[in-house]
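Below is a structure I'd like to ask you about.
A single protein chain has been omitted from the complex, and every remaining protein chain is retained in its original position.
In order of appearance the chains are A and B, and numbering begins at 1 in each one.
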Amino acid sequence: MCLGVPGKIISISENNVAVVDVNANQVEISIVLTPDAQIGQWVLVHAGFAMQIMDESEAEESLALMLELQKIRETFSYEQ
Amino acid sequence: MKTDRILMAHGSGGLMSQQLIDEVFKKAWRNPYLDPMMDGALLELPPGKVVMSTDSFVITPIFFPGGDIGKLSVCGTVNDLLACGARPLYLSAAFIIEEGLLLADLKKIVSSMADTANEAGVKLVTGDTKVVEKGSADGIFINTTGVGIISSGIEYRPDRITRSSHIIVTGYMGDHGLSILAQREGLSFGTPAVSDCAPLIKIGAALAQYGDKIKCMRDPTRGGLATVLNELAQQSGLGMLVQEEKIPVSPVVQGACDMLGLDPLYMANEGKMVIVVEADISSQVLNDLRLLDEARETAIIGEVTKEPAGMVLIETRLGAKRILGMLEGEHVPRIC
Partner (left out) sequence: MNNNKAIMQDMIREIQAETQSISMMEVCGTHTMAIAKSGIRDLLPDNIKLISGPGCPVCVTAQGDIDAVIELVNQQDLILATFGDMMRVPGTSSSLQEARGKGADIRVVYSPMDAVEMARNYPTREVVFLGIGFETTAPPVGASIEAARAMQTKNYSVLSLHKLVPPALEVIFSDPDIKVDALICPGHVSLVIGLDPYRELAEKYHKPCVITGFDNADILQGILMILLQFKQKQARAEIQYRRAVKEKGNPVAQNVLKRVFKEVDTRWRGLGEIPGSGLEISDEYSAYNARHRFDIPDIEDIPIKGCSCGEILTGKISPHDCPLFGSACNPLNPIGPCMVSHEGACAAYYRYTPLRGEIR
């Protein structure tokens, strides 16, 4: 229902305007909905706005996914 | 009368028209076919089958990263001739110019046509200029028509495509489309993507040695790769199966497309070819093409199948197969 992509904040100027890097594309967005966002952080971008500050980089996410799945598997075997 | 803009009088056929032709076009394009300034160009053709192709070019903005409408208008027709298996030889160029266009811009466009024609080894042999009132056109429209020759007797055509042939694309998909999109009103963003606009004369030359093992070639311009594959499937009466993960798309284009809800497989290219070749030479063709600057990311993306006839299938990264359809309607950015 809503497209969103992660972007990394590379600069912040007045009026909550920031530039994010989306795979080397530079997009001007508003960070009025994520006023705590800092340069270097990842935000989820939708319709020209940062909607949320993201936690981890993609690499960490993939690691987290593997760990979580491991947990799921253990629970399955435990349940069975 | 000195002016820095194109005026209606430049299209009157009178003195100003003549001045414009002499100072802008003739100067830049100079060659023995054009220089006599007759109503038509008298051409010599080497033996072989004559191929003719025409295309009109309309683009906003007229200058864009990686090219301009002039370069585009030469590349487009040159590449269409190459795609038929021909060696491009001569081009005509007709201009419809909106009153008020900067003369300096016209000169830039005309000179970039000369440079591109030079690079492609073709001659601009005849032309025409019309000027329309402000608002009746968008800056400048160009039509080019080209003539080329197939001297080898080997025509690249969809009805020569055979089952089990391999499908090759000569590089990243969607760079041209994205670089133009990034300039649109209400959408502008910075992108390192530049138009791939180029005359693919070296690709044509590199394929010549493979003779009739090259079956068909087409440039995936408007509508992108997906549309061209569908055309080839329909015209050959065969199926196509391509692997999603083999299709070259740069991270820049993929990222921007994800953001805007667009699909790189439907984005326009102006410097790429889709080539269908016999399976036993595909890896050799791949190696040859990768040596060329304009084809460094060449990849074998799939193969021709018997069924489903007239359709294109794509195998997703997860291993599922689905139909890859043609572009419907306008490819506009969306939020969902």
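Please note the rule applied: a residue touches a chain if its C-beta (ideal position, glycine included) is under 8 Å from a C-beta of that chain, and two chains touch if they have at least 3 such contacts.
As the structure is a prediction and not an experimental result, all values here were calculated from the model.
Contacts of the undrawn chain with the visible chains, over the full complex, involve A, B.
Annotation: of B:Arg5, B:Lys134 or B:Lys306, B:Lys306 touches the absent chain (contact as defined above).
Only one of B:Leu241, B:Cys257 or B:Ile300 touches the absent chain when the whole complex is considered: B:Leu241.
Only one of the listed residues, B:Arg5, B:Arg30, B:Arg296 or B:Arg334, touches the absent chain: B:Arg334.
Residues of subunit B that touch the chain left out of the display are 185-187, 239, 241, 260-261, 305-308, 313, 316-323, 325, 328-330, 332-336. One chain is missing from the display, and on subunit A it is touched by residues 1-4, 6, 29-30, 32-35, 44, 46-49, 51-52, 54-56, 58-59, 61-62, 64-66, 68-69, 72-73, 75-76, 79.
The rule is short, and it goes like this: only the chains that are shown with their structure count from here on.
Averaging Cα coordinates per chain places subunit A and subunit B 37 Å apart.
Looking at the complex, you find that subunit B touches subunit A at residues 182, 189-193, 251-252, 254-256, 258-261, 334-336. Contacts from subunit A toward subunit B in the complex involve residues 1-3, 5, 7, 19, 22-28, 45-47.
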